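Mind looking over this structure? Questions follow.
For this view, one protein chain was removed and the others were kept in their places.
Letters A, B, C and D mark the chains in the order given here, with residues in each chain numbered from 1 onward.
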Amino acid sequence: MNDLFTLMKSELLVTAIIFILLFLKIGKGIQNDKLLTIIQFLLLLNLVFGFFFNEEGSLFGGMFYTNALIVFQKNVLNLGVLLISMLFANWFKKSEHMPEFFMLMLSALLGMFLMISSGNFLLFYLSLELATIPVAAMVNFDLEKRISSEAAMKMILSSAFSSGILLFGISLIYGITGTISFTEMPALLHQSPLMIIVFVFLFAAFAFKLSIVPFHLWTADVYEGAPFAATSFLSVISKGSVAFIFMATLYKVFQPMLGLWYNMMMLLSIATMIIGNLFALRQQSIKRFLAFSSIAQVGFILVGMSSNSTSGTAAVVYFILIYTFSNLAAFGVAAAIAYQTGKEKIDDYKGLYQTNPFLSWVMALALFSLAGIPPTAGFFGKLFLITSGASKANYFFITIAALNMIVSLYYYLKVVRAIFMDKNEQAIEKINIHPTTKFALLLCAAGVIFVGIFSWIYDYIQSLA
Amino acid sequence: MNGSTIIFYLLASFTLVSAVLAVTTRQIFRAAIFLLFTLIGVAGLYFWMQYDFIAAVQIVVYVGGITVLIIFSIFLTQQAGDLLPKQKMSRQLFAALASFCGFALIMLQVYQHTFIGNATQALPPTVANIGNKMLGVDDDGYALPFEVVSILLLAALVGCIVIAMRSKPEENIIKQ
Amino acid sequence: MNLTLLILLPLITAIAILLVKNATQVKWVALAGASAQFILAIVLLFAFNKERANGNVSQMLFELQYKWFPAWNISFHIGIDGISVAMILLTAFVVVAGVLVSWNITDKTKEFYFLLILLSLGAYGFFISLDLFILFFFLEIAVIPKYLLIGIWGSGKKEYAANKLALMLMGGSALVLVGMLGLYFSSSLKSFDLMVLSKLHIPTEVQKICFPLLFVGFGVFGALFPFHTWVPDGHSSAPTAGSMFLAGISMKLGSYGCLRVAISLMPEGAMQYANIIIVLSSIAILYGAFATMMQKDLKYINAYSSVSHCGLIFLGLGMLTKTAMTGAVMQMVSHGLMTALFFAVIGMIYERTHTKQVNEMGGLLKVMPFITTVLFIAGLCSLGLPGLSGFVSEMTIFVGSWEHTDTFHRIATIAACMSIVVTAVYILRAIGQTAMGPLKAGYENLQDARWNEKLAAIVLLIGIVAIGFAPFWLTDLINPATELIMQKISIIK
Amino acid sequence: MPEPGLYHLLFISAALFFIGMFGFFTRRNLVTMLMSIELILNSVNINFIAFNKYLWPNKMDGLFFVIFVIAIAAAEAAVAIAIIINLYRSHGSIDVEKAEELKY
Partner (left out) sequence: MPHVISIALIPLLPLVGFILLGLFGRKYFNKSAGFIGTFLLLVSTALALYTAYQYFFDIGKVNGIYQKLVPFKFTWLEFSKGVSIDMGIMLDPISVMMLVVVTIVSLMVHIYSLAYMKGEARFATYYAFLGLFTFSMLGLVISSNIFQMYIFWELVGVSSFLLIGYYYDKPSAVAACKKAFIVTRFADLGFLIGILVLSFYAHTLDFNTLIERLTSPASNEFKAAVGASFIGITALTWGLVLVFIGGAGKSAMLPLHIWLPDAMEGPTPVSALIHAATMVVAGVFLVARLFPVFSMSAPALYVVTFVGVTSALFAAIIACTQTDIKRVLAYSTMSQIGFMMFALGISGLGGENGLGYTASMFHLFTHAMFKALLFLGAGAVIHYIHSNEMKDMGGLRKYLPITHISFLIACLAISGVPPFAGFFSKEEILLAAYHHNPAVYWIALLTSGLTAFYMFRLYFSIFWGKQAHLHGEHHGEGGFAMMLPLLLLAVGAVLAGFIPFGHFVSSDGAALESHFHWQFSVAPVLIGLLGIFVAMWLYKKENDKPAKMAASLNGIYQTIYHKFYFDELYIFITKKILFNLIGRPAAWFDKNVVDGVMNLTGNTTQLISEKIKGYQSGKVQQYALYFLLGIIGIAALFIYVWK
């Protein structure tokens, strides 16, 4: 039973925090401020603890499986959650349902942990739902806002729809192979037309979560309507975790169907990059803008994933680590501005640099990183994705990917331009940034710069992969 | 043709007909009732397949739980007697076409596919067997999913409470 | 000589600029950093020559290699040959001058200098990299500072120009990226290392694909026709130092990349596409010159003339003869210095007259003799006057180009030669209208150059004259390097 | 009429699946959309049970899947209804076509 504690330590810790929160909530009387500090402390503990007692092994008859890479992935998610808890401090402090929000978020996080570790389709499905349903509730946490509930509605209905499709696919694959275990399945898989359909069904469900075109349509609406904390959780943590498990399933379970999914990945990756970029071009709302940009980013993740190699795995994990920093920084800045002024439009950012140089630089760094411009880490992340994707010497594919970087640069620069170049008499006033927020932003900025330059981080990930 | 077969066809047609009605009737209560019928029909199919436990769960959770929930929500959100708004014709046609295509594609491939099975050592789906497995932590146990579902239910509960118990309505409610 | 110094010094300067409080200190820190870099570059030149004199004949000197992303076989591999030394010197000259010229930037001084130094960091890094990956890294590092410099401190349609520049350059680097990956995966060793790659034989079919990708990719940076369209807008909208850096250094990144990566790694590809390069560059030379003739804005004049002059660089590269290639490298240096000087002077004039339109000026020689004299010298250099750097490089290219005996090359060379006449036409037009003629009303009280401007101009002039009067030191520097590249090509021939 | 077997059940489930889909696409009322989801989930359950019975009776994977799907369906429905009610409070309607502030 010792295994249980070491192998499932992340899950257990998160569960423990959920229950602590539950008790704190029931035993009333703690101020939001203090509570937030406690939560941040707990999350920090959780993160730190994540780096110890890393063992490889499986539990529950292979239903649960973990290894160093998976632990690392979990740590990335932990880090993201910790950053979220710090970045949106202002909002949390004002929210009367803060503990509940964290309980939901941590439940979702737990779901993601289990999802990454899952060794069969049942646990995968359950944890996927665990990672989705609370998030839908989180999306609705701006209770006074119409768009928040609209977004929540869209999310819960779409994800129910997609899980219906996922289930249908699982049911058929179960029928075909007679197993739901990831480890037993590859030996039983044969590429028959029905299998292709089944695969497409499963693929679509993953694609839905990752917002791959044409299954991405819910993304922007939900991101825009949700509170910043939920949006960033969705776009970073949720996406990251699904990418991890998606990759694991593709590489392990669907290895016999490599030819099929490589082509499918290529097709959808190109579509995703193009559509994501085209839509991002004309957005005014910063959230929606980041939503489409994150769709385009997923296109790049697919490029790396399509390589079907350990370097691809490493590149994807690495990219998601970087993406966590960059995207959270962008959301953090946007949130800090929105909380004080309510302004969420890119045009509102005109002349921001005159009044808020710090926020401007962080935003710029984040956007440069997203655009993949050196020396930010995003450059390395994207480059390694493309490099691993290029290992098949598919010039067409990587050329499209590389050209899409230009389009994406265009719209990232649009924001930079608004911030730095446009003169504006009614620029946003000086923003008071919560100290923890500021610290978290600095952390993100540091991450954006150093994760790339310090090559040992990548080496470490590569050694795990 | 024996009794079992006749029962199957009856159940099947009952289920499908009520399902179709549930998604087409324009009176929402009727739709809910047809849904109920469908769910009962599905439960009947489970009985027919001798999966009694599942059939029981189906009836308890779906018929007793979810349908009731749905009917409550209909009460909360709907004036009695209102007809459901009609979707655009083009959308309906398109949806019908897409659904049919999907159906056709799947059935085509399902019928072309030969399923191989392993019917040698059947494990009867008795309540005792199910119970043993449900809380087992060994190779074939389902303790972990069980716990996961419990956390999920807890989270759903928390979520529902917060969302449904909101205090301050937005200013511009019911603007239109 | 530790080459990392070349990168560390700007880095330290940049950080120091961020830490310093007021604008004056920022300027002095920047100047100190740039001057230190300048001295370092000179020291490097001597160290390089000394090492060569000591009989060290290895292709690259002062090589250093640190592990960086070993999983991808990437290493931080740096080293220099004569071409790199020349380019580093060019950068050092232009940076010092750029810092000096921008002395009276008052808006966001700190950021301005920070970006300027960052840009130079990218250039230095680029010129010493011996690994495709870090080469690409530094290539891209330099894009965003340019974008911001133009967008924030520029004038005119600055945002449009900044966008166009950033997007086109990124487009170029996207092609470079693809080509680079093609090279990476084509070799059995999976290496980005230039030295390793150059020893391998890259399969011909890979060269066929990768050479155009890399050449065009770098070509966008170097204003290869018809990808030059960012040049006029970018240059004309940029602030003075920005234009100087853009035209003086950044365009050279492209041509240097073409030479160092595309041609020297893939000689077969180069042979295959040489005629296309020659056609494009001949068009660029004449077309750029004729387009310049019609411009009325001083900065546009210089920008289009840069297209023409950079066409000469590509012509030199495309000819694939040692002499022409040496000439191309000399032209890189020469054009860098000359155009930087030109832009510096245009900036000075603009600051005083508040116009860049030649027809709104006249007789400026009377009120600002120093500035106009420098303008004049820059112009003369541009039209290839002996004694200034433009002459030697252009002549070297012409002589090198003439070494081909067939009619096609002959025509291309003659077309290129014709540019010297057209150049004379537009340069004299510009100078005649601005510096000469009766003094326009309203300009009577303009001041001549200040100390910083004089110093900036003198620094660049020294470079120009040093090459113009004594080109042999530069050719001695470049020749061994081009010889090595040519050896590879001649083996295939 | 042939002896009913696996394929018949698969037919029923697939039909139910796409009837649910059709409902989801065409019903404008959010509650009825939710009902369509339930149909979809039920169709999946039939699949699982059918496969379990006819092909893989040696283990009870399908059966357990169904149990958990039903549980999840309940939780999902609960949260969905909470959200729908919340939406109703702010929009005054649960017509899905009217909740389209977020678009483009």
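Everything below uses one rule, namely that a residue touches a chain if its C-beta (ideal position, glycine included) is under 8 Å from a C-beta of that chain, and two chains touch if they have at least 3 such contacts.
Computed from a predicted structure; not experimentally measured.
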(message) Among the chains present in the display, which ones are touched by the chain that isn't there?
(response) A, B, C, D
(message) If I consider the whole complex, including the chain that's not displayed, which of C:V143, C:L194, C:C210 or C:A291 touches that chain?
(response) C:A291
(message) Of the residues A:L4, A:L22 or A:L281, I need the one that contacts the missing chain.
(response) A:L281
(message) For review purposes, identify every residue of chain B that touches the missing chain, sorted by number.
(response) 87, 91, 94-95, 98-99, 101-102, 105, 109
(message) Even though one chain is hidden, which residues of chain D still touch it in the full complex?
(response) 21, 24-26, 28, 33, 96-97, 99-104
(request) Considering the whole complex rather than only what is displayed, give the residues of chain C touching the chain that is not shown. (result) 164, 167-168, 226, 228-230, 232-233, 287, 290-291, 293-295, 304, 321-323, 363, 365-366, 369, 380, 383-387, 391-392, 395-396, 398-400, 402-403, 413-414, 417-418, 420-421, 424-425, 428-429, 432, 435-439, 470-472, 475, 479
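Note that only the chains that are shown with their structure count from here on.
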(message) Counting C-beta pairs in contact, which chain pair has more, A-B or B-D?
(response) B-D
(request) Return the distance between the CA-based centres of chain B and chain D, expressed in whole Å. (result) 5
(message) Rounded to a whole Å, what is the gap between the Cα centroids of chain A and chain D?
(response) 27
(request) Indicate the whole-number Å distance between the mean C-alpha point of chain A and the mean C-alpha point of chain C. (result) 42
(request) Two or more other chains in contact with one residue: find those residues in chain D. (result) 17, 20, 34, 50-51, 55-56, 59, 64, 68, 72, 75-76, 79, 82-84, 86, 90-91
(request) Would you pick out the residues of chain A that each touch at least 2 other chains? (result) 122, 126, 129, 133, 136-137, 140, 143, 145-146, 152, 175, 178
(request) Write out the stretch or stretches of chain C touching chain A in their complex. (result) 67-72, 74, 133, 136-138, 140-141, 143-144, 147-148, 151-152, 158-159, 162-163, 166-167, 170-171, 174-175, 177-178, 181-182, 184-186, 209
(request) Could you pull out which chain D residues touch chain A in their complex? (result) 13, 17, 20, 24, 30, 33-34, 37, 40-41, 43-44, 47-48, 50-51, 55-56, 59, 61-62, 64-65, 68-69, 72, 75-76, 79-80, 82-84, 86-87, 90-91, 96, 99-103
(request) Would you pull the chain B residues touching chain A in the complex into a rising list? (result) 105-106, 109-110, 112-113, 115, 117-118, 137-145, 148-149, 151-152, 154-156, 158-163, 166, 168-170, 172
